[in-house]
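Here the complex is missing a single protein chain, while all its other protein chains stay put.
Chain naming follows the written order as A and B, and within any one chain the residues start at number 1.
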Amino acid sequence: MNWQNIFNASLLYATWRSATPIIYAALCASITQQANILNIGTEGIMLMGAFTAVSTSYLTGSWILGVLAAMVAGMLMAFIMAIGNLEFSADITAIGMGINLFAIAFTKFLLNSVLGKSGTFSDPAIDPIPRVSLPFLEGNELMNRLFNNWALTEWFVIVLIIILTYVLYKTVWGLRVRSVGQHEVAVTSVGINAKLIQYQVLLISGVVGGLAGAHLSLGYSNLFTENMTNQRGFMGVAAMFFGRAHPVQTVIGCLVFGLADSIGARLQAYGWPSQIVLMMPYIVTIIVLAISMMNKKHRENKVKSALA
Amino acid sequence: MKTDNRAFIVRILLTITISLVIGAFFILLIGESPIEAYIALVKGAFGSKLRIGTTLAGFTPLLLTSVAFAVAAKAGAFNVGVEGAVFLGALVAAYIGINWTFLPKPILLIACFLGAILTGAIWSLIPALLKVYYNVNEVTVTILANSVALYITSYFVSGPMSAGGTVSQSHPVTVTLPKIMFPSNANAGLFIALAITICLHFYLKKSKYGIKLSFTGTNSLNAEYAGMNPKKVIIYSMMISGALGGIAGCIEVLGVHGVFLNNFAVGLGTNGMLASLIVKNNLVAVPFMAFFLATLNAGAMGIQQNTNVPKSIVDTIIAIFILIATMDGIIAYVKNRRLKKTNKTEVTR
Partner (left out) sequence: MSDYIIEMHNITKEFGDIVAISDGQFNLIEGEIHSLIGENGAGKSTLMKLLFGMYEPTSGDIIYKGEKLTHHTPKESIELGIGMVHQEFMLIDDLTVWENVILGSEPTKGFSIDASKAKKEIQAYIDKYKLDVDLSKKINQISVGEAQRVEIIKVLSKGADIIILDEPTAVLTPQEVDSLFVILQHLKDDGKTIVFISHKMNEVLSISDRITVMRQAKYVDTIENKNVTPTMLSQMMIGREVFLDNKKTKPKENFTEIGLKVENVWVPGDKVISKLKGVSLEVYKGEILGVAGIDGNGQLELEEAIAGLRKIEKGSVYISKNETTNKTPIEIRKKGLTYIPSNRNTRGLNRQMSIETNLVSTILDEERFSKSGLINFKAIKENALKLLEDFDIRPRNPELLTSAQSGGNAQKVVVAREISHASEVLIASQPTRGVDIGAIESIRSFVQSASENGVAVLLISADINEILSLSDRIIVMFEGEIVANLKSSEANEENLGVYMMGGKLGGFAELGEELHNEDR
C-alpha cells in the first residue's frame, strides 16, 4: 500500500468535497437545535431537496431554479413538521421519521411516475451547479488542486457558516432563539411569541436542508439516485450533537466524516472489500458521536463535583 | 377506558381514510384511476391462494419487527436499529444452520433461533448503553448502525459465506421451517410470531416488568425514585427489541429463503417502526396495523403489475399515514374548536 498515494494533497480537497453536504445537513439541524427542537427529519428534507433540484433543473434547464425549488421543497417538509409538532403535539422524533420515510417513498414515486425512470436518473439536460474557476491558481499545482474548480455551493457553505454564527450570537433574533431553546416560558413572559420563533427556525432549517439536497444532487454530483442521501442527513445530526449546535464546531465533525469517506474510497483501490470501505464513514460517525457525548458527560461531572 | 378505545379506533380509521384520499389525489395527478389502483391493490393481496400466502409471508416478520419497535418505544427508546438486528440475527442463524450439522435437527433449529436472539439482543445492547449512560441519541446511532449491519452481512455473503454464483447468497441451511400454503412463502414462522406476540402482550400486562416499563417510558425520574431502575428497564427493553428482530431474520432464512439472501430484509425494520408509530405503540393495535401494512405491501405489486401506477405510491400513502397519525393534537384541536363555539375556555394540554 503506497501511503503517499492515499495521504496526499488531493485528499484534502476530497475530504472537503465529501464533507460539504454533511456540513449543510449539520447546519440545518443546528438551527432548530438552538431552539431546542431536534430535527430528525433533516435526512428527509435533504432528500426531497435533492430530487426537486434535479427534476427542476432538468425540466427548466436552469440550476438556479433547481436550487430555489429545492429550498422551497425543504421549507414545505419542515412546515409539515412544524404544524405537526407545534399545533398538533406530534412527537418531534416520530414526525421527523415520518418525513424521512415520506421523502424516500415520495421521491421514488415521483421519479417513477413523473420522470418515468427508476433507480438512477441522469441526463445531459440537467443543469449542474457551476464550478468556480480561478485561473490565477493554475500556475501553482498544489493550490490548483486544492482550491480550483470548487462548486459554487462549496464556497457558499463557508459564507453560510459565518452568517449563521453571526445571526445566532450577535443579533436580537439569535438571542431570542437561544432563549426559547433554554426556557420557553421565560421568553413568553416578556411578550415574545415563542411559537413564532419555533416556526421560524424550522422553516429556515428547511430552506438550508433543501439547499443541502440541491448541493448533493447538482453540485456534489449531477444526478438523482433513490435514497441518495444515504444517511448523510443523520451524519449531519451527529455532527450537530458533536459540535453542540454551534455552526463552527459542527464543521469539525463533518470534516472527520468526510475524511473517513475519502480515505475509504482510496483504500478500495488497494483491494479492500467494498463493503468494509463503505462501512467506514458510518462507524467513524458512531464512534465520534459516542466519544463526544462521553466527553461531555465527564466534563459535566467534573463541573458538578463537590471535590472540584 | 371503553370510550378511549373507541375513540382510538375511530382515529385510526379516520387516518386511514384521509391517507387513502391523499393517495387517490396523487394517483389522479399522474392521470390514473384511483379506483382501479385500489382494486388492483386488494386483488394483489387477496386475489388467490398464492397471493394470500404471500401476504401472510410478509406479515410474519413485520409483526415481529413492529412489536420489537413498540416494546422499546414503551420504555422511551426509539429502536430504529431493529433492521440491523434482523440482518445480523439472520446471518448468525444461517451460519449455525449451515455449519452446526453435528446437532440433531430439532436441536439445530432451536440453536438457530437462540443464535439469532442472542445476536439481536447484543446488537441493540450497545446503543442502549450509550443512551442510558451517556445520553447518546439512539435514533442517530441505530440508523447509522443499520448501514453497518447491512454492509457486514453483505460482505460475509459475498465473501466467506458465499455459495458462489451471481446472486449473493449463502449455502443452504440444513434445517428449515415447514411451509404452509405452498407455493407461497408463508411458513410455520407465522405461528411462532403470533405466539410470541400474544405471550409478550400478556407478559407486559400482568408482570412487574410491564408496570416498570409503563412507569419508565412516561416518567423515568419517578421510576428512578421508586427504585424501578429505569436504566435497567430501558436496556432490557432494547435487548428484547433486538432479540425479536433477530427472530424475524431467523424466520426469513429458515422459513422463506432457505439461505441467507443478500439484502433480503431491507425495509422490514422501517415498516415495523411505521406500524408501531401509527398506533402509538399500543400492543393490541400493533398486530392489526402490521397486518394492514403487509396487505398494502403485498397489494403494491398488484398495483404495479396491473396499472400504470408505480408501487411506490403505496409507500407514500403509508408515510402519509404516519405523518397524520403522529399528530395527537388533531383530536384536541377539533375538540377545542367545538368548545370555543360553546363559549368555554380552552382545554389545557
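Heads up, the rule we're going with is that contacts are C-beta pairs under 8 Å (C-beta built on N, C-alpha and C of every residue); 3 or more make two chains touch, one makes a residue touch a chain.
These numbers were taken from a predicted model, which means no experiment stands behind them.
Here the missing chain is touched by one residue of B:Leu103, B:Met181, B:Ile211 or B:Val266, and it is B:Ile211.
Within the full complex, the residue among A:Val114, A:Leu175 or A:Val248 touching the omitted chain is A:Leu175. The residue from A:Ser62, A:Thr120 or A:Ser189 that touches the chain not shown here is A:Ser189. Listed here are the chain B residues that touch the chain not shown: 206-212, 214-215, 218-219, 221-229, 344-345, 347-348. Within the entire complex, the positions of chain A that touch the omitted partner chain are 166, 170-172, 175-176, 178-179, 182-183, 185-192, 301, 304-307.
Keep in mind that, in the parts below, only the chains that are shown with their structure count from here on.
One finds 28 Å separating the Cα centroids of chain A and chain B.
Of all residues in chain A, only 38, 40, 80, 84, 87-91, 93-95, 97-99, 101-102, 104-106, 108-109, 111-114, 118, 230-231, 234-235, 237-238, 241, 273, 275-276, 278-279, 282-283, 285-286, 289-290, 293-294, 296-297 touch chain B in the complex they form. By the touch rule above, chain B contacts chain A in their complex via residues 26, 30, 78, 80, 130, 133-137, 139-141, 143-145, 147-148, 151-152, 154-155, 158-159, 270, 273-274, 277, 309-310, 312-313, 315-316, 318-320, 322-323, 326-330, 332-333, 349.
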